[in-house]
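The complex is shown incomplete by one protein chain, all other protein chains being positioned as in the whole.
For reference, chains read A, B and C in written order, and residue numbers begin at 1 within each chain.
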């Protein structure tokens, strides 16, 4: 924390701020400048809200300096985390040299639909299958997912095709079930700061895929992951899926600069969801390639064999044959950035 | 829904789109213009995602027309909803002529703290007390609230001062308890799209105060309320508390234009939280007055007797004596806009 | 400027950064903390881009501390600036006790239109008239304003009704003319960072009304004003007119928290434009009252006697009789916040 004093702050006022800082059990370091004085603070345990210094006379503002996250930080662990996901047909790694592909429909609609799509996806060599049994929908009148029966359908996909399952939990109850049936527990963007759910996910023994909230800063995103790690679960994959801005030409604004930004601050792997990130089918291919070129560790892509009949997000789903093409081009981009495909 | 065709779309393409629309069991209304054709759609039940029309040849875009909310809409109920909250000392109404004031500390820290603040607030004539026993915090290492013991302290405030209690629930478990101890269940901004929690709140028999999410549009805000109403709970109060923008001179950007916008679309009452909305003590008074001038039905204000020692949000809390002044000026502003004070 | 080092930065790296800082002719102040070291910098003249320190080994980030503005800052001039505008019927002051009202049509369309509106506005006691002769329009095919003939019409309003004239300049050429005909030169939001125009306005001998850019931070807004002051023109009025956000229920998001924020940082007066700020007629009255309640020094309101026929921005214009009501309610709000009306 750094306290910036006004240009005309008196020596008395500087002293008073220092005294207050020391009253918190911290150490004050005044730095007199040519125009104004700033006061550095060290020893901050994070437990005290010293921002209240801002209301003392002579103070302009308080600037936080230390980043509040610990376990997710590269400061604590320099080498990249490689998350290992055991699946029926072996093991999938995320965050190593290989790019991971996760594909499947937005929602589990029926066994027939899921099996048809899974069969085609399995053929492309992809090893993680996604599909929602619990769907957070803006409207209470929209399809809310099949619930546990949906999870059972996904378990059949797992068994028949050897694919690992990635599916979303929306509350503690559904997380209990998802943990049972799936290989990766997805926490959606709208729940990124559902701290009760994050803590529960931190106590799960499965990998967690954490989506960035619609208006989450990098710090908030990493702090949400910190909640999971702080409960003992270190197998966390971050996922950029677009943020909300004024721009109206895409459903969300896919923020690919967060990929190198995460890599600089944290050791956790990060994948990109270009389907939600763009919201339109014709943008999924170009932005998938862009994500991998930007350094993402993988992609989450919505694939539907009949997108026009999808119960949700049909507009952003691509066909299995389009996905095959996408996977092929991603493989080539991966090679340029010295990566392979899972 | 309106489908806009390209200027050079062929008659064939227009026909194909109409055919597809009718395939969904809907009715297509082509409107030939001088430059291009648009196709209106009626009969949409909302269950089908017809946005996939956008990928048909010749289509430029699909524009949603009907608003998806029903129960919260003025279309359905023209007159203002007046929420009635029974409290020990009588009844508080929200949404009628009287402006409602809700005041108290950000977090319940101890019985001594809460009692000290409540005593002073009770003296100002305010009848609803706020204070968090469950605190959603960005960091897992920040104070997370006292939990049920905190609710018990609030219950004592209720008993001793006759104040109604407004406090936040963060998951289904805490909502069970909050419903028992409090008069109004608050759903925080980070949980505005925690649909599982919204549904549970919809089954509660207490009034719900729903805060706007940090990047929620008006439609999403109203749809979140719709979740609660659709489960049978019609006692919902909306709350604007600032949204996230690029602006960095305040913690959030308080969006007061949403007040008349809500009034136009919905019959539900809306209050404003200038403490979270601005994040700084010196902005709380001016923005409180502004909120009431803009037509808000009430205010939620953080008051702390020792803001410098607050365990959370001290920077935005005001002193009880400042609150007294605020309440007095709010009373005068209320008179100008033909309102009274509760 | 503060340089934050990594937790595991070596002493060598800290020394290297200090050396580099001193190489810029500045002074380095290392502050060793329990987790990491931060390095304060003093003596920064602002001319050197020391942000490049961020790419040195061991550095996490560089945090700017000193605000770059000087002449507009309260640090330099503690008391409020009161801008005095001589008009035919006396003098209008902005930034003192009195709230200033500026009213008129968006665009000067014809002499008949302007005279009809001006007559009604003059009757309400308002003393500053607004109307655009040069209109920055998103489309080249929209009405671009009458140009100099429009200015001549405004000059007639000045003469006949004794009103001061506020009108926009969009480039150096139009500023030459506006300076001749008008009393206040308006710089529009889209030109807030047209630095060539700001410098020219700084050399003008008339008051400048500077609108906040659509995505301008407080610092950028004040720096734009600094451009004008730095050329010798100290008569600057700031104007909040709404910023661009994701919110789609209003044309712009009116950011009233900037009013107390400006008052804290700067001595310059600030007025609010609720017409552009909200973009809808039914929001103009509530937000006008809110702006004055929040501490604004005045209002800029679009008034049109036939808004349905306006060549631009009809949707946000109010009728003269609505304006009269608005002025009356503003007067009452002003009294509550210890202000008067001009």
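A few remarks follow.
Here is the rule we use: a residue touches a chain if its C-beta (ideal position, glycine included) is under 8 Å from a C-beta of that chain, and two chains touch if they have at least 3 such contacts.
Since the structure is predicted, the reported quantities are computational estimates derived from the model, not experimental observations.
The undisplayed chain touches these shown chains across the complete complex, A, B, C. Although one chain is not drawn, the whole complex shows that of C:183, C:226 or C:297 it is C:226 that touches it.
Across B:139, B:217 or B:245, the residue that sits in touch with the chain not pictured is B:245. Touch with the chain that is not drawn comes from one residue among C:113, C:167 or C:191, which is C:191. Touching residues on chain A toward the chain that is not drawn are 215, 217-218, 243, 245-250, 253-261, 264, 277-278, 282-283, 286-287, 289-295, 329, 332-333, 336-337.
Summarising the interface, chain C meets the missing chain with residues 20, 46-47, 49, 51-52, 54-55, 68-70, 136-144, 170-174, 190-191, 193-197, 199, 214-215, 219-220, 223, 226-227, 230-231, 244, 280-282, 307-308, 310-315.
Interface residues of chain B facing the missing partner chain: 2, 4, 6-8, 29, 31-36, 38, 40, 42-43, 60, 63, 65-67, 73, 75-76, 78, 244-246.
Simple rule for what comes next: only the chains that are shown with their structure count from here on.
Chain B and chain C have CA centres that are 30 Å apart.
Chain A and chain C have CA centres that are 38 Å apart. Looking at chain C, one finds that residues 245-246 touch two or more other chains.
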